[in-house]
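This view holds just a subset of the chains, kept in their places.
Chains: A and B, in written order; residue numbering restarts at 1 for each.
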Amino acid sequence: MRLLARVLAPKVIVHAHCDLPCGVYDPAQARIEAQSVKAICEKYAQNSDPEFRARAVRIKEDRSDLVKHHLWVLWTDYFKPPHFEKYPELNQLFNEATKLAGAGGTKASNDVATADALLARIDEIATIFWETKQG
Amino acid sequence: MRLLARVLAPKVIVHAHCDLPCGVYDPAQARIEAQSVKAICEKYAQNSDPEFRARAVRIKEDRSDLVKHHLWVLWTDYFKPPHFEKYPELNQLFNEATKLAGAGGTKASNDVATADALLARIDEIATIFWETKQG
């Protein structure tokens, strides 16, 4: 059964980053936090207790901050001039994605649709990211 | 080609956490930072410039801290009493894994083998984690 679990578990080759730089990056870091944002929006919708909601809004704000941070790191530290040439939409994509995690996005909104829009943008970025990894 | 990238990119279903709780967890968060730790050890070995090495050691320390944090969150917040009953080795596994990311592990050591030992422990935890996800 443990073997089965191993097979079913995502074959994730995860990547992080640091400013050494270590060369390890992965859009999954932003996506993880964005999925948390979405899950919070869903729980917010299902629970009308004001104190639960206050906690949900606050924690969602922290998670949105992390989304912004992880995306900024990719934009500044991972992507290089040749990438921006090849993918001229990259700048706008990152700007829209980070805005969707900010005051005009999942910070002020508790709407699952906003979280979904954020996730969609992150997936577009991830697609480009993985393309660049293959040269 | 973009389609190809989509296919080749990890089919990662990522999970985070927060103390709402949002119910989103994923051992990938710890693994990402541990891979960064390993990459830093490798770069350290290849570059004898003292200032580069000083930066490497310091950044590795921050990354190791993040490994510890993500593992602690899983141990305290995700795993529940029935899990500990079913997997009696869980406590020791987490204790060893977090120690491997601490002062007796990747914080003081620049040895790639130490980072590999840490990664191995995280993978054991991830296997159990994904088993519990299937009920």
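Please note the rule applied: a contact is a pair of C-beta atoms (placed from the backbone, for glycine too) under 8 Å apart; a residue touches a chain by one contact, two chains touch by 3 or more.
What you see is a predicted model, and the numbers here were worked out from it, not measured in a lab.
Going from the 2 copies shown, figure out how many the entire complex holds in this file.
Full complex: 6 copies of the single sequence.
Here is the rule we use: only the chains that are shown with their structure count from here on.
With centres defined as the mean C-alpha position, give me the chain A-chain B separation in Å.
The mean C-alpha positions of chain A and chain B differ by 19 Å.
For a test of understanding, state which residues of chain A touch chain B in their complex under the given definition.
1-2, 4-6, 8-20, 22-24, 26, 28-29, 31-33, 35-36, 39-40, 43, 55-56, 59, 62-63, 126-131, 134
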